[in-house]
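The chains shown are only part of the set, and none of them has been moved.
For clarity, chains are labelled A and B in written order, and residue numbers in each chain start from 1.
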Amino acid sequence: MANLGYAECRFHRPVVPGDTIRTSSEVIGLKQNSSGKTGVVWVRSTARDHHGEVLLEWARWVMVNKRDVDAPAPDTVVPELADAVAVDDLVVPAGLDFTGYDFAAAGEPHRWDDYEVGEKIDHVDGVTLTDAEHMMATRLWQNTAKVHFNTSARVDGRRLIYGGHVISMARALSFNGLANAQPIAAINAGSHTAPAFAGDTVYAWSEVLDKCETAAPGVGALRLRLVATSGRDTTMTLRASDGKYTPEVLLDLDYWAYCPR
Amino acid sequence: MANLGYAECRFHRPVVPGDTIRTSSEVIGLKQNSSGKTGVVWVRSTARDHHGEVLLEWARWVMVNKRDVDAPAPDTVVPELADAVAVDDLVVPAGLDFTGYDFAAAGEPHRWDDYEVGEKIDHVDGVTLTDAEHMMATRLWQNTAKVHFNTSARVDGRRLIYGGHVISMARALSFNGLANAQPIAAINAGSHTAPAFAGDTVYAWSEVLDKCETAAPGVGALRLRLVATSGRDTTMTLRASDGKYTPEVLLDLDYWAYCPR
């Protein structure tokens, strides 16, 4: 029924054409909601390639319907999940070496040393969404949820845009200012805070939350908050005075990326 | 001017990337229409790969303009075409073996033995069509008929959606209920019974028309009617009381598919 959150997502190595990916999930938590009709399920998922090597692992919690409303509530188990992947838990892909990084070819001179914790970056550009594009992107990921494809699924007749499309769009827009923050290392947390629809113009801004060195040659890590908004928000405020997300915020994503030093 | 029907379409083997396909057609029938301005032409077509091996063969009839209206009518030749490809005429691709079929990976447990002749399956999901998507799909097949691309081609300013797109969409929707009815063996008949346009929401239902065993290990064949509708028709009625197709029916396709037993 709803995607509630992500945590402890770590990328072990980049995926390349020809990889076949298989994912398995283990239930690690359960809690019935007060209505008695729905509940929250926590799972930990692992994606492996065709050799069985881990590519990616993550935890996620979702709201689902209860199969039998009259069944007794299961014991509540809420897993402890880290607020963020610890620096020591980041997996640096084997062979990653940024000592010869070509900043001219990359198109931007900014390197790990240039970013300061607390700094905010307005990515400036915006893209207006269309139904044809978000549906095709969503099919690429084999997400067939009807709310993304069928105008009858919502009372307003609009097709809800898959959150993964908003993440991808925001990440692409962040190139303007974060061109060299390239391989994603981990996703610490993420919230889809408002729905997006065709006709919305997506902008993005980022905040540097943390930075650390790594053992790989020339490689630093940046912890970044990536915020997608509908319409440009040059104030780069995430929350209103009442503590809620401002209405234009679509996505609040917290991740680690590797960046040449 | 119009695509009137298909018959005796048999798939000899699956097509793979790198195959180059070439098709030749032989005229097997001719009949002038009573207007004297148009007529029906029957052709039998054969698609071969770059080694000359047959991939696919089919018969088809179309309405075309008469080149010289004043020319005498040709002798009428109406070919005898089978109502359906006979079970013994189905070509099982070399090496097809479903004895180790992985039903868990396929996502649905239903197997050949589970389907009954006369059973109808509501595929439930619907997809709302867009102009950008149907035009791109139509270009993939190198169909350049202007009615699909040019808003000036019809008086209502709408782009007619290529029938092949409706077939593909209905077949994809039928995964929900027929996930394991995978390789298409033959197309017995097909009618595009109403035009489709951007904004229409396509749904599909199927009827099991026949089933038979094959000599291949673990492989059964299902003869299926695949019906695409604009808007969902949970009554799964194909024809109204006057014997005509109900207005929401877009496609009535009769085919054979192989299914693990």
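As a working rule, a contact is a pair of C-beta atoms (placed from the backbone, for glycine too) under 8 Å apart; a residue touches a chain by one contact, two chains touch by 3 or more.
Being a predicted model, the structure only gives us computed values, none of them experimental.
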Where 2 copies are displayed, count of copies in the complete assembly: 3
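Just so it is clear, only the chains that are shown with their structure count from here on.
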For chain A and chain B, let me know how many angstrom lie between their CA-based centres, rounded off. 40
Quick check: in the complex, which residue numbers of chain B touch chain A? 125-128, 130-133, 199, 201, 232
Under the touch definition given earlier, write down the residues of chain A that touch chain B in their complex. 130-133, 135-136, 144, 146, 149-152, 159
